[in-house]
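All protein chains but one are shown at their positions in the complex.
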Amino acid sequence: MFSWFGKVSFVPYSKVSDFAVHLKDGRLMGSRCKKCGYQTIPPRADCPQCMSGEFEFVEHSGKGTLYTWTRIDAAPTGFDDEVPYTLAVVDMEGSGRLVGWFGETITQEQIKIGMPVQIVPQIFDEDEDIKVYYSVEQPGTTWGKAPAPHLG
Amino acid sequence: MDLGLQGKGAIVTGGSLGIGSAVALELAKEGCNVAVNYRRHDTEAKQVVAEIEKLGGKGLAVKADVSSYDDAQKMVQDVVDRFGRLDIMVCNAGITWDGVIWKMSEKQWDQVIAVNLKGYFNYNKAAALVFKDQKYGKIVNISSINGMRGKFGQSNYAASKGGEIAMSKSLARELGRFNVNVNVVAPGMVLTDMMAAIPPEFQNKAMAETVVGRFATPEDCAHLVAFLCSDLSRHITGDVIKIDGGQYI
Partner (left out) sequence: MSRVGVIGIGHGKFGRRSDATVQELAFEAFRFAMEDAGIDRKELGATVIAAVPEYHKQRSVAGVVQEYLNLNPLPTWLTEVACASGSAAIRTAWMAIKSGLHPVVAVIGCQKMTELSTPEILALMGRVGEVQWESVFGTTFPGYYAMFATRHMHEFGTTREQLLQVAIKNHHYGAKNPNALFQKEITLEKALASDPVASPFCVYDCCANADGAAVLILAEESRAKQLRKDGKIVWLDGVGCATASMSVLRRPNLVGLPSAQEASQQAYRMAEVKPKQIKVAEVHDCFTIAELMAYEDLGFCEKGQGGKFIEEKRAYIGGDVAVNVDGGLKSKGHPIGATGVSMAHEIVKQLRGESGERQVPEADVGLTHNVGGIGQYTFVHVFRRD
């Protein structure tokens, strides 16, 4: 259900659609190639290293470092009610980079390139449809993860 | 079936008597720590706590008027602090105060709505805050088949019980994405103290309505509630399950 991901979704289907399902449950997932072990986030189904299409999801700690950022004042269609919002580009622990929104725990004044940050899974809780995203927060921020069900 | 409720934290409102106490004990049997609240019956509430603890769980009894919003928020916080966690909220406390509408006083109406309907809001809301954050929770609101049909002399009770059903459906929608189930159990006539207030001819009428020729025991209701508090029923939400022996089909 990749269409759950983001304030406005442009991609309804993907081989890594379950990324959004895991995000809803509070888990940020990267991918690992089953053949050569190449790991990255965001997850990808096709390995750039060995060309294999066999991958598995691997939970990422969400820890990263701020690489750059910008505060958007002029919004594109669909984001008019969110403006202004601040975008972050975060270099993730291990390999990979994510684009996300700064969350409640970091004020504009506290933003510094190079600062450690924590990516936190979020749900747009006032939207009737299920919509998920992640925010960029202070290190040490905690959040709930749906436990595995007890099925007798 | 292993319901998998070992170590979970539960609150049952109106847990000193009847359906409430049966639910509290059933959950305790399944391994839960259970807190009950009660309005008047101190002795009975203490008795329930003693039995919970005999079954190996932590027990707690809180005297509270369920129609108080602040008391509800506080009780939920206390339980989370004492038990370390809250996973289950069963709302059961309720009263009747029957009468035909042309004789029904404002107080008669307000009181039943406040205890039954607002009471469920107070506790559902407090629990929702906890469940939403932890991405897990089971809410069971005990309503009645008399919230699904209109009985003579029960406009206030019917409104409150019907309201509980619609409210639960709304909450199921809001909380589903957070891995929280919200369901309603709707009993018919149950063998409890509340029944004593019902005149014999009405009891007979009710018996005639059942197709099984008996009334529910509080334990019958508790079994259903326990099932709805487990992950085995994880795909049931926003539902109303009658437990009325066929009284209202």
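All chains are identified by letter, namely A and B, in their written order; residue positions are counted from 1 within each chain.
Note that in this section a residue touches a chain if its C-beta (ideal position, glycine included) is under 8 Å from a C-beta of that chain, and two chains touch if they have at least 3 such contacts.
Model, not experiment: these values are computed from the prediction.
Note that the absent chain touches A when the full complex is taken as a whole. One of A:Y38, A:F57, A:W101 or A:W143 touches the chain omitted from the figure, and that residue is A:W101. Taking the complete complex into account, A:Y67 is the one of A:Y38, A:Y67 or A:W143 that touches the chain left out. Contact with the undisplayed chain is limited, among A:M1, A:V58, A:V89 or A:A146, to A:V89. Where chain A meets the missing chain, the touching residues are 2, 5-11, 14, 42, 67-80, 82, 84-87, 89, 96-101, 113, 133.
Definition applied: only the chains that are shown with their structure count from here on.
Here the spacing of chain A and chain B, counted between their Cα centres, is 39 Å. The part of chain A that touches chain B in the complex is made up of residues 24-26, 123, 125, 128, 130, 143-147, 149-152.
Residue ranges of chain B in contact with chain A, taken from their complex: 1-5, 132-136, 173, 177-179, 230-232, 234.
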